[in-house]
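A protein chain is absent from this complex, but the other protein chains hold their places.
Entry: subunit A
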């Protein structure tokens, strides 16, 4: 579901997190300011090669990530095929795929603590307006930690509903999922808050 850190001894793993994030930002800017197919395709090929060779990542990591956005890529191409033309659609789809995979390569080769340290450094000037960078960093780390957990809880609710003969697809099933999931997540949030306190987080 989420391409998390994949421990390897590689060049990309050793590259400082700040550099990788900067490259990601520059790549995003380039791909969007020069909206042509060769640039988008080049970016995609570059990202895949970098991830596989310089990052020594298993191809499965990238495939899994690509599959997660496949629906959107197809939807975008279809939309453009109707609204504008197929070429624009393909360019946009490849662009999206390149950026998603680039982000996946960065997350898979960078420890969250290193990412968080960069986020905290970038947010340091916000201290002047009373924001604590350490808190932003913690929020980022916790988001990464809890996304798979919330997904797991959603699966468990779906299973429970299916076990009692409920529908698991369609808009009605979604509504029936959201309410118990929200309750479960709010309860979880309460205990997590206590745990942060118990482990000495600065929540004053």
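Note that in this section contacts are C-beta pairs under 8 Å (C-beta built on N, C-alpha and C of every residue); 3 or more make two chains touch, one makes a residue touch a chain; residues count from 1.
In this section, contacts and distances are computed from a predicted model.
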Protein name as given in UniProt for the chain not displayed, "PTS fructose transporter subunit IIB", "Biotin transport system ATP-binding protein", "histidine kinase" or "Threonine/serine exporter": "Biotin transport system ATP-binding protein"
Touching residues on subunit A - with respect to the absent chain: 4-5, 7, 111-113, 138, 141-142, 144-145, 148-149, 152, 188, 191-192, 194-202, 204
